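Worksheet for the structure shown next.
Left out: one protein chain. Kept in place: all the others.
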Amino acid sequence: MADPFLSIQGVSKAFGQTTVVENFNLDVERGEFVSFLGPSGCGKTTVLRMVAGFEEPTAGSIYVGGKDITYLKPNQRNVGMVFQAYALFPNLTVAQNIGFGLKVAGVAKADADKRVAEMLEMIKLPQFGDRYPYQLSGGQQQRIALARALAPKPKLLLLDEPLSALDAKVRVSLREEIRSIQKQLGITTIFVTHDQEEALSISDRIAVMYGGKAEQVGAPFEIYNRPATKFVANFVGTLNVLEGTVSDAASGKVKVNTEEISLKGKLNGSKTGDMLSLALRPEAISLGRRPGNDASLSGQISDVHFLGSVIRVRVGIGESSVSLDTFNNSTTPPPVVGEKAEISFSSGDVLVLH
Amino acid sequence: MKTGRFWAWVTFILGACYFFIPLIATFEFSLRMRRGEYSFDAYSVVLGDARFQQTFSYSVIVAVFTIILGVLIVVPTAYWIRLRMPHLRPIVEFITLLPLIIPAIVIVFGYIRMYGSNSPLPFLASARGTDVLLIIGYATLALPYMYRAVDTGLRTIDVRTLTEAAQILGAGWTTIIGRIILPNVLIAVLSGAFLTFAIVIGEFTLASLLNRPAFGPYMQLVGANRAYEPAALAIIAFAITWGCMSVIQVLSRFAPKSANRPN
Partner (left out) sequence: MANISATATSETTGVMPPARRSSLRMATQWIGVAPFFIFALMFLILPTLYLVMGAFQNAAGEYTLENIWLLFQDPSIRLSYWVSIKISFWSATIGAFIGLAMSIAIVRGGLPNWVRSTTMTFSGVASNFAGVPLAFAFLATLGRLGLVTVILRDVFGLNIYGMGFNLLTSWGLIAVYLYFQIPLMIVIITPAIDGLKKEWGEAAATLGATTWQYWRMVVIPVLWPSFLGTVILLFANAFGAIATAYAFTGSSLSIVPIKLYAQMRGDVLHNPNLGYALAFGMIVITGIANVFYIWFRVRSERWLK
């Protein structure tokens, strides 16, 4: 990354005695969409608010386009921000809300009106200019908040959990819309969320945060398939964990319940007799044997959930159990609780957590 | 931020001065009865005055009856409106706000003209009847406060669901009202009651125009004829108001918190 557009360098923030962000580093390229993903209290919102200028870092600096903005006032940073609770001005119409940033910047009325119309077109609410926020649904309000943030052509777009207050259907459609607008405008965007599915589906890169630190920064594919830490593995996606014991370190044999599987080359120097946690994504496990799956375990079906297009099956293996998904197929009857079953997977998909 | 806080302090302190200086001055004045030294003489004169004792206890009794009458009128109505006749809410709310719109002196003027000794309902023909009319008038004045307190209480406990739950469990109406609704709105009713007490205890207009020996007209009379006793009376009245408001504050800590509805 030769010339990052947004550069957060060694930023820390403490409120009194408690440190909420500790030595956070991140470079974001121009036009990139980066998500901060983590549980509440992990410091993701605090980092965003420092970029926006609502909090001053205790240490470190923030650069945008090579310029140090660490101590610049929020109203001089030219960033657009969308809040969880919409934060539309209740006394202004939709058009006045969108035009707010243009008006305070002293843009001529004709130009501002044109820009507002453009923005309304972009969020597909062209007829809504004269309404008041209270007359609109949550999803519509949030789209207007997005248009308002984008109208003054900010250098950076900051999204603080913009979808959390919406219901499930709107959430999915709006996140796709946000992503497509972002791509169309090519605006550098930071998106804060605690929802891993959201982060995975729309980001170029994700920074998974925990305890005020970035645990891992990477593309969604990388984060999901090659989690760097146990926290990331657990937080992103559903994970089955099986406990095993190394029975022969040299040949990579691991004993799980009563059976042995071979995990050659994945044991990273574990010794014979070590306890291991083996993590598997549900989609990596098949019911019954499959070509290409070189490991198998037998167990008993303990639970069957019919979810429509897929059936989620829970299989007990000794003391532990794993979840796996099979596609619903109208000609095959679903598995029955209590049946014996064999699961198989590729040893390459196993994540060994130490 | 720093300058903002400075001005906030300035505003607060100036306001505090405006509100505390009269209290301090009144207290100081009430201690000046004996020449050359501070004493509680004014208080002992006031408290020892037989007319003080009579009028004060008269007002306390009137206040208690006002509260009972107010509760009897407001609680069943507010409950019934919440439960069965929500479409009447706007009308009832409007009526309960009327005493804030129509000045007390106008209401009592109407009473005097309508319920005189020659009228079909001659409240004013006897002293007892006039007492009743005074209590009715006070209950009317307290209506906005009482209704709001009780209605807020009912809203936080979601009466409809509670009543339906009790009915499904087989409870009769007496059980529902006595064991479920009243205990849950008791705090709200008590808040309304203490507010009513604070309003009624020193009220002047109604008592004076109906010629009843109440505390308000007594204070006015003392004020017109004495020097130091009025200050002592003002301090006593302030203490009573403060006491009522403190009780309401304390009560609000015990109020049931909304369990299932944020509004």
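In order of appearance the chains are A and B, and numbering begins at 1 in each one.
Rule of thumb we're sticking to: a contact is a pair of C-beta atoms (placed from the backbone, for glycine too) under 8 Å apart; a residue touches a chain by one contact, two chains touch by 3 or more.
Not measured: the values here are computed from a predicted model.
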Candidates A:Cys42, A:Val79, A:Val236 or A:Ile317 - the one touching the absent chain: A:Val79
Among B:Gln54, B:Thr152, B:Thr175 or B:Thr205, which one is in touch with the chain left out? B:Thr205
Touching the absent chain in the whole complex: find that residue among A:Ala59, A:Ala87, A:Ala228 or A:Val304. A:Ala87
In the complete complex, which positions of subunit B touch the hidden chain? 1, 4-5, 7-9, 11-12, 15, 18-19, 21-26, 28-30, 72-74, 76-77, 79-81, 84-85, 87-88, 90-92, 94-95, 97-107, 109-114, 136-137, 139-140, 143, 195, 198-199, 202-205, 208-209, 216, 219-220, 223-224, 227, 230-231, 233-234, 236-238, 241-242, 244-246, 248-249
For subunit A, which residues touch the unseen chain? 52-54, 73-81, 83, 85, 87-92, 100-101, 103-105, 132, 134, 145, 148-149, 152, 154, 158
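Heads up, the rule we're going with is that only the chains that are shown with their structure count from here on.
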Averaging only over C-alpha atoms, locate the centres of subunit A and subunit B and give their separation in whole Å. 57
